[in-house]
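A single protein chain has been omitted; all remaining protein chains appear in their positions.
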Amino acid sequence: MLLEAEAVSKAFGSFFAVREANLSVVEGEIVGLIGPNGAGKSTFFNCLAGDATPTGGRIIFAGQNVTHASPERHAQLGIGRTFQVPATFEGMTVLDNVMVGAYLRHPHHNDARDHARQIVELTGLSTQTDMAAHSLGTPGRKRLEIARVLATTPRLMLLDESLAGLTPTELQEAIGLVRKINEMGITIVIVEHIMEVIMTLALRVLAFNQGHVIASGKPEEVVKDEAVIEAYLGHGRHKHRSRSA
Amino acid sequence: MLLIQVIVGGLLLGAIYALFSSGLTLIWGMMNFINFAHGEFVMLGMYVSLLVVVWLGGGPAAFGFTAAFALFVLGVVVYLSLIRFVLRGPMLSQILSTFGLALLLRYTAFWIFSANFVSLPQTSLSGTINIAGVLMPVPQLVAGVIAVMLTFGLHLLLTKTTVGSQLLAVSEDRGAAMLMGIKPDRMQALAWGLSAGAAGIAGALMAIAYPWSPSVGETFGLTAFVVVALGGFGSVPGALFAGLIIGLIQGLSAFWFGPIYKDIVVYALFVALLWLRPQGLMGKA
Partner (left out) sequence: MKKTPAFNPTVLLAAALLIYPLIFSGAFYLDIGVTFLLAAISASAWNIVGGYAGQVSVGHAMFFGLGAYAPLLCYTLFGWAPIVGMPFGMALSVALAVLIGIPTFRLTGHYFSMATIAVAELIRIYFGTWDLVGAAIGLQGPATARGWWDLTFRSELPYYYIFLAVLAFLLGLTFMIERRRFGYYLRAIKAGERAARSLGVPVQQTKIKALALSAAFTSVAGSLYSIKTGFIDPESGFGILVSVQMVIIAALGGAGRLFGPLVGALILIPLQTATNTWFGGGGTGLTFILYGGIIVLIARYEPGGLFDLWEHVRPRRWRRKHAA
């Protein structure tokens, strides 16, 4: 078990963004997190990444308790993440962006640069190596984020809607890239709205709603789950709602 | 008896600190932005008051309102022409924008008014009053009391009126506020106007009771930082309590250690706060 989240909760005052969520990820898996906006999946994701500290429960990565660990520590241990709104280093070139990631395991300039070049090649960004990050479109930036994280040689990659907003061709390429990364031995947890991504890539899926995990299992099953459908289409579908006259 | 006078004097001055600091904390809470020129707004309020008295022969009410209004306009103009653009930019831009503005305002004031200390000619508020054996100068008493009332008034404006709740909505959640039809840009401009206006009228109140020169802007600016840090960034009630406390501490420091220490103690308190309790008495960090 590479990653274990046990009864993780995140409360803001009396409001629970995440309530007792459990997740076990086996090394080499691709796990998907789905759920409508505000369902808590992003907060849960941030807890896994170390960006938010759970108010309850614990998170164990490769036998280490990372519940209260900083994002830097997470990266050192081998957990990498991308951001929903790409947070590339805008003024720096593609290569320099990736080098920042590469420096984690390659403290020396030349090693870092060589490793970064390899990653740039691998992620299909070689034609843009010396372009400034801000001149890439959003798909380019998302890809750059993936490359940057990849350069840190992670064991686990947390992808936060990294495939959103892509054209059908770009989407296929991106799916291919994620699969390639997984085949390199990297475990992936992916938050995504796009069903095609979840269905094609994820081995297992967790569905969130209102802070709870409401379903988990194979993608085909979860997607047909009643509770999941209700969560997406709005609660009260099967209930009577009192209407004021 | 002298000690009580020092205490009361400190609190009265602290009330004015509270008034102008509440403007600073409003901006911070709303936009995560610090106005390094805020002290200069107070300073300008003082000079506007002087000009109204000298040119127009106006009394306290006249220059009070004029200072408030003139600075309100200045605040809105500064927001629309400068702040609005740097909010989206790098930290360097944000800090330099108001820092540069502070220099501009301060040295223009030096150039126009010279570095000499000035004070308002005798107004209808003068003399001392004896309350329960404590002798208090009328100007300071009036200024302090009005300052408390206005700070409280600002708090009520923010919490009890529609406009106030719109302002607070934007500071809580821009996106949600926009969905509700509130225009964040407009609200932010209004906040800058209120903030500067509060500083302006605080300046007018200050001018009633204390002499000044263009250099006071820098000191007031730093004082405002300390008050806001102590009171909690974003909290007007916090600014009120903190302002009073800082005024008190200043007064006592001057009394016990000597006048030169009044600022040292306050700045040292700021540094201590950063180490020990950056979120202040009652606010979000």
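Each chain gets a letter, A and B, in the order it is written, and its residues are counted from 1.
The definition used in the following text is that a contact is a pair of C-beta atoms (placed from the backbone, for glycine too) under 8 Å apart; a residue touches a chain by one contact, two chains touch by 3 or more.
From a predicted model like this one, the values you see are computed outputs, not experimental measurements.
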| said: Using the touch definition from the header, name the shown chains in contact with the chain that isn't displayed. | reply: A, B
| request: With the full complex in mind, choose from B:25, B:97, B:151 or B:235 the residue touching the hidden chain. | output: B:97
| remark: Touch with the missing chain holds, among A:3, A:18, A:31 or A:49, for A:49
| said: Counting contacts across the full complex, list the positions on subunit A that touch the omitted chain. | reply: 49, 51, 70-72, 74-76, 80-81, 83, 87-92, 96, 99-101, 103-104, 107-109, 112, 148-149, 152
| said: Contact with the hidden chain only, please: which subunit B residues? | reply: 32-34, 36, 82, 85-86, 89-97, 99-108, 110-111, 218, 222, 225-226, 229, 260-261, 263-264, 267-268, 270-271, 274-275, 278, 285
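The rule is simple: only the chains that are shown with their structure count from here on.
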| request: Would you kindly tell me how far, in whole Å, the mean C-alpha position of subunit B lies from that of subunit A? | output: 45
